[in-house]
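Working notes for the structure below.
Note that one protein chain is taken out, while the other chains of the complex remain in position.
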Amino acid sequence: MSAKKLGSVMVVGGGIAGMQTALDLADSGYYVYLVEKKAGIGGVMAQLDKTFPTNDCAM
Amino acid sequence: MADTYEPVIIGFLCNWCAYAGGDLAGVSRLQYPTNMRAIRVMCSGMVHPNLIVDALRKGADGVIVMG
Partner (left out) sequence: MTLSEVVGVEGAQGDFTVKVKQHPRYIDMDKCIACGLCAEKCPKKVGNEYNEGLDKRKAAYILYGQAVPLKYAIDAENCIYFQKGKCRACEKYCPTGAVNFNQKENIIDVKVGSVILAPGFKPFDPTVFDTYDYANIPDVVTSLEYERLLSASGPCMGHLVRPSDHTEPKRIAWLQCVGSRGINKCDNGFCSSVCCMYAIKQAIVTKEHTTGDVEQTVYYMDIRSHGKDFEKYYVDAEKKGINFVRARPHSFAPGPDGKGVKTRWVDEQGVEHNDEYDMVVLSIGLEAPADATALAETADIRLDKYRFAECDSFAPVSTSRDGIYVAGCFQSPKDIPQSVTEASSAAACAAITLAESRGSLTKEKTYPPEKNVSADAPRIGVFVCSCGINIAGVVKVDEVVEYAKTLPGVVFVENNLFTCSSDTQVLIAEKIKEHALNRIVVAACTPRTHEPLFKDTLREAGINEYLIEMANIRNQNSWVHGGEPEKATAKAKDQVRSAVAKAGLLAPLEYLSVNVVQKALVVGGGLSGMTAALGIADMGYETVLLEKSNILGGNALRLNKTWKGEEIKPKVEAMVRRVESHPKIKVLKNAALKTAVGSVGNFVSEIEVGGETLAVNYGVGVVATGGAEYKPTEYLYGHDDRVKTHLEFDAFLDVSPHAAKAAQNVVFIQCVGSREPGRPYCSRVCCTHSVESAIELKKLNPEMNVFIFNRDIRTYGLREDLYTEARRLGVIFVRYEVEKKPKVIKDGDALYVVGDDHILNTTLKIKADYLVLASAIVPNQTKELVELYKCSVGADGFLTEAHPKLKPVDMSVDGLFLAGLCHYPKPVDEAVAQAQAAVSRAGVILAKSVMPLDSIKSMVTNKCDGCALCVDTCPYKAISLTVYVENGREHKRIATDKALCKGCGICMATCPKQGVDVGGFTMNQLKAQVESILLGV
C-alpha cells in the first residue's frame, strides 16, 4: 500500500509567477513553502514602472 | 491675510484608487500641503450630494471627490 501523499507544495521563486502559484495553492487548502533567493519577494515586476495597456502602476 | 490663508478642504477618496494613490504618494514621499482632510469611501459613487453641501455649509472651503 502506498503512503498517503503530502498536502504541501514547494514553490521556488518569489516573482509574479511564484507568488500567484503559492496564493492559488494556499487558498485551495495546501501548505505552501515559498523559496526565494533574494531578501524579499516581488521579482522583476516590482521593478517595473507601469504596465500596459492600462499603464497601471506595476506595484 | 493672503499669506496666512489656510483653506480646509474635505476630500472624499475612493478606497480603490484615489485613497490608494494617497498611500502611494506617501510611499514615494511626495510632499504636498496639509490642507486636505481625507475621508475614505468605498467608491466615489457613494458620496451623497448632501454630504458635499453639508461640508460647505459647515465651513469647508472646498470639497474634492476623487475616484
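For reference, chains read A and B in written order, and residue numbers begin at 1 within each chain.
Here is the rule we use: a residue touches a chain if its C-beta (ideal position, glycine included) is under 8 Å from a C-beta of that chain, and two chains touch if they have at least 3 such contacts.
The model shown is predicted, which means the values in this text are computed figures rather than measured ones.
S.K.: Mind pulling the chain B residues that touch the left-out chain?
M.R.: Touching the missing chain: residues 8, 10, 15, 19-20, 22-32, 34, 37-43, 45-51, 54-55, 58-60.
S.K.: Just checking the interface: what residues of chain A touch the absent partner chain?
M.R.: Listed in rising order, the touching residues are 2-21, 24-31, 33-56, 59.
As a convention for this text, only the chains that are shown with their structure count from here on.
S.K.: Which whole number of Å gives the spacing of the CA centres of chain A and chain B?
M.R.: For chain A versus chain B, the centre distance works out to 36 Å.
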